[in-house]
Structure formats: C-alpha cells, structure tokens
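One chain of protein is taken out of this complex; the other chains stay put.
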Amino acid sequence: MLTLETLQAFIQAYAARLAELCTVLDDLDNRIGDGDHGTNMARGFRTAADRITGETFADLGALCQAVAMALLASVGGASGPLYATAFMRFAQSWKDCTNVDFGQVATGVANACEGLRARGKAEVGEKTLLDVWTPASEALAAQPDEYGMRAAVARATKAALASRDIPATKGRAAYLGERSVGTCDPGSISSAVFFEELADATVGGVTKTSWQTSAW
Amino acid sequence: MLTLETLQAFIQAYAARLAELCTVLDDLDNRIGDGDHGTNMARGFRTAADRITGETFADLGALCQAVAMALLASVGGASGPLYATAFMRFAQSWKDCTNVDFGQVATGVANACEGLRARGKAEVGEKTLLDVWTPASEALAAQPDEYGMRAAVARATKAALASRDIPATKGRAAYLGERSVGTCDPGSISSAVFFEELADATVGGVTKTSWQTSAW
Amino acid sequence: MKKLMNQPDQYVDQMLEGIVAAHPELKRIAGTQVIVRAHPKAKVALVSGGGSGHEPAHAGYVGVGMLDAAVSGSVFTSPTPDQVLSAIRAVDQGQGVLLVIKNYTGDVMNFEMAADLASMEGIAIEKVIVADDVAVENSTYTVGQRGIAGTVFVHKIAGAAAEAGMDLATVKRIAEKVIANVHSMGMALSPCTVPASGKPSFVLGEDEVEIGIGIHGEPGTHRENLRLADEIVDTLLDRILAHSGVVDGDEVAVMLNGLGATPQSELYIAYRRVAERLRARNIAVHKALVGEYMTSLEMAGFSISLLKLDDELMSLLDAPADTPAYRQS
Partner (left out) sequence: MKKLMNQPDQYVDQMLEGIVAAHPELKRIAGTQVIVRAHPKAKVALVSGGGSGHEPAHAGYVGVGMLDAAVSGSVFTSPTPDQVLSAIRAVDQGQGVLLVIKNYTGDVMNFEMAADLASMEGIAIEKVIVADDVAVENSTYTVGQRGIAGTVFVHKIAGAAAEAGMDLATVKRIAEKVIANVHSMGMALSPCTVPASGKPSFVLGEDEVEIGIGIHGEPGTHRENLRLADEIVDTLLDRILAHSGVVDGDEVAVMLNGLGATPQSELYIAYRRVAERLRARNIAVHKALVGEYMTSLEMAGFSISLLKLDDELMSLLDAPADTPAYRQS
C-alpha cells in the first residue's frame, strides 16, 4: 500500500540515494553523454524533497503534482521533463486518494510509463530509461501486490544492467552510435534505483544494489 | 688576421653552432624570457650564411653589411637589432679592407660593443649580452693578438656563466626580477659562442664549451 | 582543470550577473536565468537558449537584429520549462514568439513543454529545431542530427526578418530555410571540464583527436591521430559538402567556429584551407565568420558551418545587428 507518508518517505530516500550515486551517474553519463545525469537528478530530487518537507498534502495527487513541479523547475536536461512527466501521471492516477493499493500503484506506474513513451518518443530497446520502466511496469501489472513490487525491482535492475550491451538510438548517447555499447545507460540506472526505493518504502526489506562497480 | 675567407667561414660555423644550440638557448629563454632566442638566432644566422654563400664581396665592410642586413630582416626580437648593429659597426670599422689585423679586429669589436650599448641602452651587469661583449672587447683591446683573442673567449665564457647569478634589469628577463637569478642569460651564451667561433676561425684550435648542461 | 570561478553552483548565476553588468543594453529578468533586451521592440520575438557553457551563445546574441531573449540552463543542461516560459512571457509583444531550439532531447522536451504552457496562455508560439551537425547520420528511427554552431546563422537571419517586421509565419519559414541550408561538423583536440564535476569529459592521448564531436563535451563519432590542419579541415569539409547540396557556382556563408581554447591564429590557419578548397570548387564565400560563436567551455577544437545562400537569406544575413557577440552595420 502507498500512503501519503510512504510516498513522502520514498521521495526523501530517493533523494538521499541519488546524492550518494551522483558521481557514479555523472561518470556514466560522461562516458556516453554529457556527464550531468547524476547532478541533474540529485539536484531535482533534493529540490522536490525540500519542497515537500514539513508540508501537508490533501492527497497523493497533490503531493505528486508538487513533486512534478519541483522537478520541472529544477532538473532541466532530458531527465527533467521525463521524471516530471512520470509524477504528473502519478498525480492524475492517484487524484483525491490519500492511499492506494498495489493495483492502483500498478496503474499509476503504467500511466507514467505511457507518459514517458509519449514525452520521449522512444521505444523499448533504444537504451533509455524506458527500457527499465517498461518491464518494471509489466511485472507490477502482472502481479499487483508485494511480490509484484519485488519482481518489478528485479526486472528493473536486470534491464538497467542489460542496457550496457546495446547501442543507443535515442538521447544524447545515440550520437555515439556503436561507441555507446559497453556502458550502462545512466537514466536506466537512476530508474532502477527509483524502483528499489519505491519498493523499499512500500514493502520494505529490499536489498539495494551497490551500483558503484557493477555499472561499468 | 681576419680575411674575407675567415669571416665567411666564421659566419658559416656560427650558424651551424647556433643550429646545434637552438634548443638549449630556447630552453634558457623559456625560463626567463619567451623561449625564442635560439630559434631567432639560428634563423638569423642561417639566413645570413645563405645570403653570403657563393657570393663574392669586395671587402670586409661589404660582407659585414650584407650580414647585418640579413640579420635585420630575419631575426626580429631584441637580438635582431642588436646583432645587426654589431655587424653594422664591423662594416664601418673594416670598410674597404679585404683583411684586417688583430688591432683592427679589436677596434671593430670595441665599436660593436659601443653600438650594442647605444642600441640597447643597457650597462654592464644588467644580465644582457653586453656583459659578455664588454669584457671580451677589453681583453682584445689589452692584447690585440692571437693571445688576446683567446683571452677574449675565456672572459666571454666566464661572463656568460656568471650571468646566472645576477638579476636582470634590462630585456624581457627583467620582468621576472629576482626570479631571473639562477638562469644564464641566453643572449650572453649566444655571445660567448660568437667569440668561440670568431677565435676558432681566426686563430684556430679553440676548445668549444658544451653548453648543454653547464648553462643551467 | 583550473577554473576561474567562485562556488561551482553559482557559476551560471555569476556569469549572467557579469553579462548584464558589462552590457547595459541587456537585462536579466529578476529571479530567472533569462536575458532580454533592455529596450524591447514591437515585433515578432525570438527566444533561444540551452545549457550554459556555449558562450557567447546564447545571451551574447540578444540585441537588435537577433534574439529577444536567451535562456541559460546549468552548464550543458537544458533550461527548465518555467525559465523558458518566463522568457516567452517577457518578450511577447502580441505578435508571437519563435523558439529556436537546438536538436537535443532535453532542449526539445523542455522548450516544447514551455511552448505548450505559453499557448495555453494565449501566446502565439512557433518553434524551429536546428539540426545542422552532419557528423551524425540522420534517420527517422534515430534522434536526428544535433544542433550546433549553425544555430547562430538562424539567430542572425531569422532575427533580421523579425527586426524587419515580418510576421511569425514568415519568420518561421525563413528560420526553417536557414536550417535546411546549414550544415556543420566539428572536432576536438582536447576535452572540456564541467565546473560542477571537475572531471574532463573524455581523455585523449597526446596524439589523438575526436572527430564529429558535439558541443557538450560528448565524445565524437570516432577518434583518430592528429594530422595537419589542412587534412583535418578536408575531412570535415568533405562531409559537409557531401551533405550540403552546395554545387559549383553557389554562394555561401562560412563559420569557422572555435570551441573555446583554440587560438584565433589557428582558426585562421584552418579558415585559409576552407577558403582555398571552396575557391577551387568555384563556390563563392559571401561572408566568413571566424571566431568563437558557439563554444564548449575550454575545449580545444573547431567546427565548420556552411550555409547555402539565396537572395533572401543573403540580404537578411547582411542586415545590421547589434549584440554583444555579433555586430555589423
């Protein structure tokens, strides 16, 4: 179950985790992009976390909308509109709810996934964060409960690592063509972390990946 | 005795020696100036040597004037006008002579020295090539013969090395102030080499300094 | 890499303060990273921008005959939609606003979101996307070519059209004509370092260069050994000419753009070869721009942009401009 409280805790935890992983994500982006994905994400979720700290929100919709606006105004780059879009879709999906069950979480994630596809005009397999959101969303839809949530994390992590082996055809890494093979997509890694933290906040006890070395 | 032939041979030998020492002189100038003294001198005397090759000159005056003009048009920097001035003074001193004795050589060098002082507005002790030309000229004036020529080389070499221990107050190295102490003046080194080659061409058997290491 | 800066997180803010301090004809919209003309004019407005680190692009092109506003993101990071929206609102004079966007996913998405918000407010808004970099193959399945230094020609020519009082549709048509006719490619001799990260964007050996680089420190399409300037120019120019459709007898404008650390002397050495090659092909250079127009921090390297001209583009290119980084009368 996702409550106002767990969602707030998730944002705080994800922001903290991004701060830790900032250099790893920047380094990855440096190899196949412009080296700012960690900085962008850490800055954005720090802003979002600060924005919601000490505030009370009427419902999950209002909370997600506030996060979306904070991200939109602070991230920039490709990841800003994308993560902001995900939260806007959450806001639409969970409008007027103060808590939602895993079925509704699955719907929200599916809507977010759809929003990401529309915003970025990418398909699965192009070495973007869609490669992670899509299987995670599918796992959750197939089994909308605690186990599905854990399965989503497993699928997300696997997909993030698998992004290493394919060339990018969307995003900045696409300019590198075949040279982008051999490095994980930074947005896919930040997305896998997203699902790790979301699962940890909602079902708890998630074993978190240490991306430090495995990402390369 | 200085003949048309020995003077031509001197120019060729000095040009060859400067080509060898080009990097040493550039490196010295790099430490306390702008790193081009070797390049400037090598370029200038190469031009002068080429200019006089295969040409016949009526007298030493004409030969020295041709060298002066070649230097003036090819060196630039501080050393160009200075070395060109020296050769203009030689030209005046040895006008209409096809050969001169050591007394006249001494007069020519003294006039050149005077020309350098007027052109550069420097005094002895300011860490410029005047520090070398002055004692060399004095030695030759005191003993205008073969021995005086050798003495001039000894004084020149000693003065060039002694330039290491004083701060520059003229030329580009002066901007470094006390930081110029500890490096030999590149123009003093090229001048000491000048006297080595002049003596070798006129009296022969001069032991030439290997400046490679001692200059630092 | 040593940087002349204070706190890295104030890099862009302090740069913008410096720009408005130095150029009283520009002003900054308080609380934003938007630079606008101090003396706006009733006409179609042009807004451009992108990540910082490309100076003088884009704030240096705000002024008479070029842009009305430039939006600066963090270094190499697209500005956010709210910033772009502030710019649009500030410059709209009721005759509409044209967004000049460089083709990067981030720039396109952020500017498009701002455009959506602006249209919801009733502002007439159009956009063009510059994609002049021929290093990257274009295809409907990929992200398309990048927008690089050729963008400055769009600012200049569409800016002149707007300044002349043309309407939004016309200014957009002209901007698209420039985009269709400008082709660029760049190379790097050394990387650059984003102030916040402090690490070079890539590492090159003493003899290596990157060919086909963008303007954000990204590696290029491939790496090769350093060759003579003439040979490097030929590599870029051959590819540009092949993509450009420029033929013998055409008239062009050329930009030889320094990426940040390359001395002007070297840019002129490279331009000399471009001129020589074009002369041999009987292609007339109507205007040559040699200097730093769209940089990548302190990257050493350059790009060549070739713009095929017709009478309309030529007369707009020749129109006066008065901005900090581009002036002509």
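Which chain is which? They are A, B and C, in the order written, and residues in each are numbered from 1.
Everything that follows uses one rule, which is that a contact is a pair of C-beta atoms (placed from the backbone, for glycine too) under 8 Å apart; a residue touches a chain by one contact, two chains touch by 3 or more.
Computed from a predicted structure; not experimentally measured.
Of the chains on view, those touched by the hidden chain across the whole complex are B, C.
From the options C:Asp82, C:Glu298 or C:Asp318, the residue with contact to the unseen chain in the full assembly is C:Glu298.
Within the complete assembly, C:Ile232 is the residue of C:Leu99, C:Ile232 or C:Ile283 that touches the hidden chain. One of B:Thr39, B:Gln92, B:Gln143 or B:Thr209 touches the chain omitted from the figure, and that residue is B:Thr39. Touching residues on chain C toward the chain that is not drawn are 2-6, 11-12, 14-19, 21-23, 52-53, 55-56, 60, 75, 189-190, 206-207, 209, 226, 228-230, 232, 256, 260-272, 275-276, 288, 290, 292, 295, 297-298, 300-302, 320, 322, 327-329.
For chain B, the residues touching the absent chain in the complete assembly are 26-27, 30-36, 39-40, 43, 72-82, 119-120, 169-172, 174-177, 179.
We adopt the following convention: only the chains that are shown with their structure count from here on.
Shown here, the protein chains touch in an arrangement that is not a line, ring, star or fully connected set. By C-beta pair count, the most extensively touching chains are A-C. Put simply, the C-alpha centre of chain A and that of chain C have 32 angstrom between them. Chain A and chain B have Cα centroids lying 74 Å from one another.
Touching two or more other chains at once is no residue of chain B. Listed for chain C are no residues, as none touches two or more other chains.
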